[in-house]
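For chain A:
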Amino acid sequence: MDYLIEVRNIVKRFGGLVAVNDVSMGVGRGEVVAVLGDNGAGKSTLIKVISGVYAPEEGTILFEGKPVRIASPMDALSLGIETIYQDLALAENLNVYSNIFLGREKTRKAAGIFPVLDHEYMHREAAKVLDGLVIKIPSLRSKIKSLSGGQRQAVAISRSIYWNAKILIMDEPTAALGVAQQSQVLELVNTLKARGIGIILISHTMFDVFKVADRIVVMRRGRKVAEKIRTETTPDEIVSYIVGAEAV
Partner candidate 1 sequence: MSTENTQTAAQVERRGWVQILARNWALAFLILLFVVFSFTGKGFLGLTNFENILYLSTTFVFLAASETFVIITGGIDLSVGFVMGLSSVLCAQVMQSVYAAHASAAATMVVGALVGLVVGIAPGYVSGILISRYNVPPFIATLGMSGITNGIALTICQGFPVAGLPGDLVRLGNGYLFYSFPGKGSRFFGWPPGVTDSQVRELTRILPNGLLLWLVVIAILLYVLKTTRFGQHTFAIGGSIEAAKRAGIDVRRHLVTIYVLSSFFAGMAGVYNVFQTGVGNFTPFNASYELFAIAAVVIGGASLMGGKGSLVGSVIGVLLLAVLNNGLSISGVAAFYRFIAVGIILVIAVVIDQLFPDLL
Partner candidate 2 sequence: MSDRQAARPRTGRLVSFVGRRWALLFLVAEAIAFCFIARGFFTLDTFQLVFIAGVPLFLLGLAETFVIISGGIDLSVGFVFGFASVVSAKLIVALQGAGASPGLAILIGCAATLLIGMIPGYFNGVLVARLRVPPFIATYSMLSVTYGISELLVEGSQAGNLPYLSSVIGTGFIAYFIPGHGFSFFTHERVARGTPVYSIIPLVVVAAFVFVAIFVFLLRMTKFGHHTYAIGGNPDAAVRSGIDVKAHLERVYVISALLATLAGILYMLQFSQGKSDAGASYLLDSIVAVVIGGASLYGGVGTAGGTIIGALLLSVLETGLRVLGVATFNIYIIVGIILIIAVLIDQFFPEITSSESGASP
């Protein structure tokens, strides 16, 4: 299978602890891969290796088939690997489109000399992105502070896809959301999938995983203990991998 991004034999140690031990996995175009595991199983370390936060001790990363070096989050971003952390990294005091353009604001020349923010442009562009998403935001001039959890998630996701994410890593996107909003976010994941974005989803919620994932990777004590096609497995089987019953 042609992976958009693939990691091979990744090892990451912290002192004496092997957080990620010889793990290989990949995500294809328009595919959702869920990474499951108990707390401390090594899933977030693996994700941080892919998003450039940690450098692995061993192993290779292939992007569109070619080996790449991801030494910093900026490297990951320039490849089109966007990560949405649980805290979403939004500036609550700014409005929706300002957050989508944060750090990459569009300016125009006022009176031909002074660079000023082009609010109209940013508003228009942000509207284009958000229009394609399931979750509706009443006004793009609303402050993040006044948005619901699901709407915030949508803003964070819009930011990623506006800047041409090819791979989207989502860390517990439905945690801390109400039931209705959870399903909206999952629908959002399906929308992105349809656009050909490869998604790595970290979740604790079996329901979410079985609703959107194509493949499921289970990690336990730093190792990959199972990789299953969603249609060929059951939640019970996955749980037994997570707790280690079937691996013995």
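Quick note on the criterion: contacts are C-beta pairs under 8 Å (C-beta built on N, C-alpha and C of every residue); 3 or more make two chains touch, one makes a residue touch a chain; residues count from 1.
The candidates were selected such that all candidates are chains of the complex that A comes from, given by their letters.
On a predicted model such as this, the values are computed, not experimentally measured, just so you know.
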In this complex, work out which of 1 or 2 touches chain A.
2
Would you pull the chain A residues touching candidate 2 in the complex into a rising list?
73-74, 77, 87, 89-95, 98-99, 102-105, 107, 110, 114-117, 138-139, 141-143, 145-151, 181
